[in-house]
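Showing just some of the chains, left in place.
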């Protein structure tokens, strides 16, 4: 029977499981950890650029239609050294921050109220998803009606884009709070506002963070459209530059701006990712999957 | 003079053909400062009863009256710790919610963690604790509540005998110091005899009070004393008859 | 099918034609609706039409080989030509002229009154934007790209102009039809009809471009397409009432609601439908853009290829146009 014995270290694990477990082997040194977080990204980007280059080499499409990576990166280099870029980026980021902050405030408030007050839920719960599907341009007339050609009109569009998404995230989070935790919270004396503060919100925090992430994407996309609403004097913006690049058929510039948008997206995702990992570490669900 | 008065409590879960009659006309009065143990077969409605008394659910019939203006503190059958808080913060939260000042809170939390032998584990998250340690943390959190009535649902079920004996002493001390009214659910009949003034036996599905046994053994008691064993044997016999009747 | 150029004789050639559902594209819209193009192209050519709501998508489509020819405004034409270094497209015919005006609030009576006002144009650096800036410059006003100066220029989508005009956020707009008529209906008045600024009152607003690749592969099809344009143009000019009805109906098919026939009738007189691409106005417009500092000079050599048009005009017995 001794031959029949199986030691744990090479047990009957196969397929994805093996991959998952294999990739979990701890990398202890700091440099090593940084490296293991970085190289897959670098590799992914390198592969993407390589495929792009190969397609260009194949001559499939003319360069004015599909510009080669080198041209795009040299355009990007020029672009990011222009003052207009930095002004535009600053304007857009400021608008994104203000608009998103407003959307968060409204989305959280609406989400918390709708999730917990039955009558509100029956009245406007299903409206939230419906509003979320309304394309930004449909709001433009109303935005102008209410706010003329001011930045508020842009914020209005951003908020209407992002707040429903955030509210939906909050409602989902609240719906799945384990009843036991709510009961425990109530029992130890958390009522009304303190129940929200000490139990409901922390319990739903993971879902709220996920909702904020989705909301950010909505906010940013609405902003890219909304920035055309009011092309204010003296204020260039990424959204306007994106549209102009497209209108002037500047393929390289368009791709440069796409890269900038991706980089902004990556930075924001890193922030959300850090928040999420902190929560997951606390909750003890961090290393279960391939995180 | 009653601290908790239950009159003809019934509780039905669900509706229609799949409805479960969990409690059927339970009446029970607990005097202020009394320590009552509830025993009964698994699934007979003990947890249901506690959650009704704690006001977390509404009875389908009957009425409940509880002493004072506060809701009773309830230690749930599961630890029910908040996963986003450290053990210390979990225990501290009831104090915070009651408005206890920070300095006093710190001292009380340290004392409570000491009482349940978790002094070193205050900064851990609940998921880093063993099953029994979680139960003790939940106990500490419940003891942090300043309510005259305490409801406890198998608080020592996941503990080894030694730790449990120590916590019996602690609980008894706190009970008499604070003059608490305690309703305590347990499957361990000796534990019931060791701790309580009265043991209430529930039948199963539907839950009804079928017998009450007064425990007149003078305190301090020892769980392995013959007095305790005698009472336990009597209750066990009743319980056996009741469970046997239900074929379970 | 990927590119169209491979029709080497066997099987029918497919011509993919684009246009905008818009009054300034009247010959195209009416021609498609009335089947004029299909008729001229004959059975050997399969016609596929696509509509666009703005120039960039049409240019992208031409660049990527998804489209062979399209009616389009002068701006995207220049962009497409210069961005592809003259490789991608050729202008093979004109389609429309005129139909642009500066509409202002009634209290504005002359150029002087524009000082300190906000005037909209469809897009920074497009023909109307350049025309406005150049005109203001001539009048001695300063303007800046960013909307500063004596008169503030706010580029915004035409779709928004009516709302902003009505709400008072802007006091005027230099726009093409049908927005001119809409603004007038909303209480505006025409301060400058752009025709008054051009020799003979003619300047290009729509022309027909074809992808160079398609032109090289199927000159015969291009010839037929231009014949279709000439015929459509004749139709539009000879039977305006029917043409207007056709346009209204056709736009209705795309937008779900027929365009108000009164609006078409109102806008109609300000437009001239002509096969002449009025190359001179395009060049002058570019010179103006350079003069107001919006673009670098662009070499337009080789943009026009009008031999097919002249051939078609000869057949139709109409006067030829000058190849620039």
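Read from first to last, the chains carry the letters A, B and C; within each, the first residue is number 1.
The working rule: contacts are C-beta pairs under 8 Å (C-beta built on N, C-alpha and C of every residue); 3 or more make two chains touch, one makes a residue touch a chain.
In this text, all values refer to a predicted model and were calculated from it rather than measured experimentally.
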item: Total copies per chain kind in the whole complex, with one of each drawn here; value: A x2, B x2, C x1
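Heads up, the rule we're going with is that only the chains that are shown with their structure count from here on.
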item: Topology of the chain contact graph, where touching chains are joined (line, ring, star, complete, other); value: line
item: Nearest-to-centre chain - CA centroid comparison; value: A
item: Centre distance in Å when chain A and chain C are each reduced to the mean of their C-alpha atoms; value: 40
item: Whole-Å separation of chain centres (CA-atom averages), chain B against chain C; value: 83
item: Euclidean distance of C-alpha centroids - chain A vs chain B, Å; value: 46
item: Where chain C touches two or more other chains, by residue; value: none
item: Touching residues on chain B, where the partner in the complex is chain A; value: 51, 54, 56, 71, 73-74, 76, 78, 80, 82-85, 93-94, 96-98, 125-128, 141, 144-145
item: Interfacial residue positions of chain A with respect to chain B in the complex; value: 180-181, 183-190, 194, 198-199, 202-203, 205, 279, 282-284
item: Interface residues, chain C side, partner chain A - complex; value: 54-56, 59-60, 63-65, 76, 79-80, 83-85, 87-88, 118, 123-125, 146-148, 152, 154-157, 159-160, 163-164, 167-170
